[in-house]
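Just one protein chain is left out here, and the rest sit where they should.
Chain nomenclature is as follows: A and B, assigned in order of appearance, with residue numbering initiated at 1 for each chain independently.
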Amino acid sequence: MSKLYFNKGQLAEDIWVQVADDAPLQNDTPSIISLSRFKEQAASLAERTGPLGVRIDAGSKQGEDVEEIADRLDQLDLIAIDFPAFRNGRGYSTARILREHLGFSGELRAMGEVLIDQLIFMHRCGFSSYEIDTEQNKSLDSNHFTDAFARFPDAYQPAGDDNRGILWHRGQS
Amino acid sequence: MAQHSAKGAQFQVITANRLHDGEVVYLDASGAWVADLKDALIAEGAEALEQLIAQATAEPCATGVLDIYPFEVIKDAVGQPIPASVRETIRAAGPTVRADLGKQTELR
Partner (left out) sequence: MYRYDEFDHQMVRARVDQFRDQVERRLSGELSEDAFKPLRLMNGVYLQLHAYMLRVAIPYGTLSSRQMRKLASIARDYDRGYGHFTTRQNIQYNWPALERMPDLLEELADVEMHAIQTSGNCIRNVTADHYAGAIADEIEDPRIISEIIRQWSTFHPEFSFLPRKFKIAVTGHANDRAAIRFHDIGIVVRKNAAGEVGYEVHVGGGLGRTPFIAKKIAEFVPAQKLLAYLEAIMRVYNRLGRRDNAYKARIKILVHEIGAEEMQARVETEFARIDGKGNYDLPVGELERIRAYFRDPDFLELPSDSETLSQALAQDPDFAAWFKNNVVAHKKSGYGIVNISLKPIGGIPGDASDRQMDTIADIAQAYSFDEIRVTHEQNLVLPHVKLDDLATVYAGLKEADLATANIGKISDQIACPGLDYCNLANARSIPIAQDISNRFAELQRQNDIGELRIKISGCINACGHHHVGHIGILGVDKKGTEFYQITLGGAPDENAAIGDITGPAFTADKIVDAVENIVDTYLELRHSDERFIDTYRRLGMPPFKERLYQDV
């Protein structure tokens, strides 16, 4: 698929590669591996010095549980949450758990089936980058991205960003 | 796609809803979508149906409509389609509890 990669508010080049479970890892290439590989190869990966990312699959029945790697998050520069379908919203909770409970501070990427209209929700849940398939979202450009974030003046509720929401700061003004 | 015909149904019609206003429409012989069931094309047999579905769900036919699917009909005395199901009978006419609404008044 052809995709756009949007990181920290900009269209960007994606420096990361997705590495299959049975393919060798290059130390200096920023590589994203599956969660199961990250768990199985814990010992050898602990020695890696190059950038490392893990892909979490939201799954259709229960999904992969990111809390299983809670104590190894400092080994990761990136976590990619894969949305198998845009209506599968499990990844939004995964993102918030990673940021707010487990303290992950690296790049948090949304990939898979991502609609541009979902970006503002993802941003509020702590995502910092987005891979968008241009087949589903034709004629996308960077304006669409900035528009997607600017559309709503505020939010009602707290989430994973620094906006605590209207219910809270209403009383303050 | 929704399937509202019995397996092995001999006669079927393709229907959809018009995108801009939701009106129920049927595919006619020229590949246009029409509001009146009596003007719809009847597909005879599984092969003809398959071809018709392929046509209906491709451009340019599929533009301007949504929820395209086939349903079973029988032919009346003059060869026009009559829905086999209660559902499509209602859909072709309007709510049975409001005789003043829907195609039953508009297409009199």
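Just so we're on the same page, a residue touches a chain if its C-beta (ideal position, glycine included) is under 8 Å from a C-beta of that chain, and two chains touch if they have at least 3 such contacts.
None of these values were measured; they are calculated from a predicted model.
Student: If the missing chain were put back, which residues of chain A would it touch?
Tutor: Contacting residues on chain A, toward the hidden partner: 58-63, 85-90, 92-94, 96-97, 100-101, 115, 117-118, 120-125, 136-139, 151-160, 164, 166-168, 170-171.
Student: Just the residue numbers, please: which parts of chain B touch the chain that's not shown?
Tutor: Looking at chain B, the ones touching the missing chain are residues 17, 19-24, 63, 66-67, 84-87, 90-91, 94-98, 101-102.
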